[in-house]
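Sharing a structure below in structure tokens format, with a few things to ask.
For this view, one protein chain was removed and the others were kept in their places.
Chain nomenclature is as follows: A and B, assigned in order of appearance, with residue numbering initiated at 1 for each chain independently.
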Amino acid sequence: MADTEKIIEIEVLRYRPEQEQEPVLQTYRVPFTDDMSVLQGLQYIKDYLDGTVSFRWSCRMAICGSCGMMIDGKPKLSCKTFLREYYPGKLRVEALAHFPIERDLVVGIEDFIGKLESIKPYIIPREPRALEQGEYLQTPAQRDQYEQYSSCINCLLCYAACPQYGLNPGFTGPAALALLHRYNADSRDQGWEARREVVNSEEGVWRCMLVGYCSEVCPKGVDPAHAINQNKVNSTLDYFGVLKFLLPKGAAK
Amino acid sequence: MSARKPYVRPMDGWWRRNPFFMRYMVREASAVFLAIYAVILLAGVFRLSQGAAAYEAWLAALTNPLAIVFHGIALLAVAYHAYTWWKVMPKTLPMLHLAGRRIPEIALSAGGWAATLAASLVVYVLVRGV
Partner (left out) sequence: MQTVKADVVIVGAGGAGLRAAIAVAQADPTLNVALISKVYPMRSHTVAAEGGAAAVTRADDHLDHHFNDTVHGGDWLCEQDVVEYFVAHAHEEMVQMEHWGCPWSRKEDGHANVRAFGGMKIERTWFAADKTGFHMLHTLFQTSIKYPSIKRFDEHFCVELVVEDGRIQGAVVIEIATGEFRLIQAKAVIIATGGAGRVFRENTNGGIVTGDGMALAYRHGVPLRDMEFMQYHPTCMPRTGLLFTEACRGEGGFLLNKDGYRYLQDYGLGPPDPSPRNKAMELGPRDRLSQAFWHEQQKGRTIDGPFGSVVNLDLRHLGEAKLRERLPQIYELAEEFMGVDPAHTPIPVLPAVHYTMGGILADGKTASPLPGLYSVGECSSVGIHGANRLGSNSLTELCVFGKVAGIEAAKFAKSVAISNPAAIEKQAEAAQARALGIVNKSGGTERVAVLRTEMAKSMESGCGIYRLGATMQATCDKIDELRQRYKNLKLDDRSKAWNTEWLLAIELGYLLEVAQAIVYSAINRKESRGSHQRLDGYEQRDDANYLKHSLAYYAGDGAPRIEYGDVKITKSKPGTRAYGAAGEKAEQEERESEGAGNG
């Protein structure tokens, strides 16, 4: 390694449940090159400086959703955030906000998984169709209605961005509600009826205060704030019993 | 005894941790000024119903220096409120298309801002003319 090799200081919020009562910051000096991501910095720490730092990762290309963490207080994917942006200062890496810390940079996400399962995240067909009949027809325009919302990688940056989720963990939350809307908006799905209870509930769309930070941090352009808030109109119309007159038979907007 | 001991971090002071949240709190607080101003206007209408003298007294109270300072701050707050309101308004609408292309949210917001400015200008001209 050359003399001119750059070193950056990475401050990691450590938490070892068997050792500590509370999380504590620990600083590491990491040699880096301009193309290195924060994830690669953490891997260097684990490989050569301190094997006890735990964090989730896999694909390295922002599609598996494993590596979400707070980097200088902002929710980001560590594989897609680059060390050069923080140099020569130090950067602070902490577990994703609004989730309980299990260990170091690993948070417990069972609450989200439960919510994902609760929104009926599968096609409830509007019309039956046998396999022999081939695929349902769906035009590119119909596909555009929901494609954006189907791009969610479940990285949970939006939950870390949502102060409501931090204050009221019962909130169904941005990614789960965006996925709910993805299915409602799919022309092959029955839409509104099957999922209305989740949408209409207090922990559904109505818990959202339109802070909007979720859509700001989403690395995939899903725009969960849009998915949730356009359904506030639907929910209101449903409350007054008029939504069914506006929707085509069996379908959702 | 499981080795798990999840740690829940406190939410105290959450809105101070990020400029985005600070701006959100200012946005929400601007509604308070809007509400107070609405009450002042309602008071004026009520005074008007009580006759010319009552109405003149209400108008005179508005020239008090404290009232002028309040109105100055309220004007800024309501302007920020209008700006942020139109900024997020497109999130409440379904995807809109024109001639097969998606109408970008900024176009909808810009339309709102333009309409707000135009309406304000009309009201101003009308009031000045009286």
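By definition in this document, contacts are C-beta pairs under 8 Å (C-beta built on N, C-alpha and C of every residue); 3 or more make two chains touch, one makes a residue touch a chain.
Worth saying up front: this structure is predicted, and the values here are computed from it rather than measured.
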{"item": "Listed residues A:Phe55, A:Phe99 or A:Tyr213, member touching the removed chain", "value": "A:Phe55"}
{"item": "Given A:Pro88, A:Pro140 or A:Gly241, the one touching the chain that is not displayed", "value": "A:Pro140"}
{"item": "On chain A, residues whose C-beta touches the chain left out of the figure", "value": "16-19, 35, 46-48, 50-52, 54-66, 80, 102-104, 106, 108-109, 113, 116-117, 121-123, 125, 129, 131, 134-140, 142-143, 146-147, 150-151, 153-154, 179, 183, 186, 188-189"}
{"item": "In chain B, positions touching the absent partner", "value": "2-5"}
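We take it that only the chains that are shown with their structure count from here on.
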{"item": "For chain A paired with chain B, centre-to-centre distance based on mean C-alpha positions, whole Å", "value": "30"}
{"item": "Residues of chain A touching chain B in the complex", "value": "15, 17-18, 22-23, 73-74, 97, 100-102, 108, 141, 144-145, 163, 166-167, 210-213, 215-216, 223, 225-226, 229-230, 232-233, 253"}
{"item": "Complex contacts: residues of chain B adjacent to chain A", "value": "3-9, 11, 14-15, 17-18, 20-21, 24, 88, 90-95, 100, 102"}
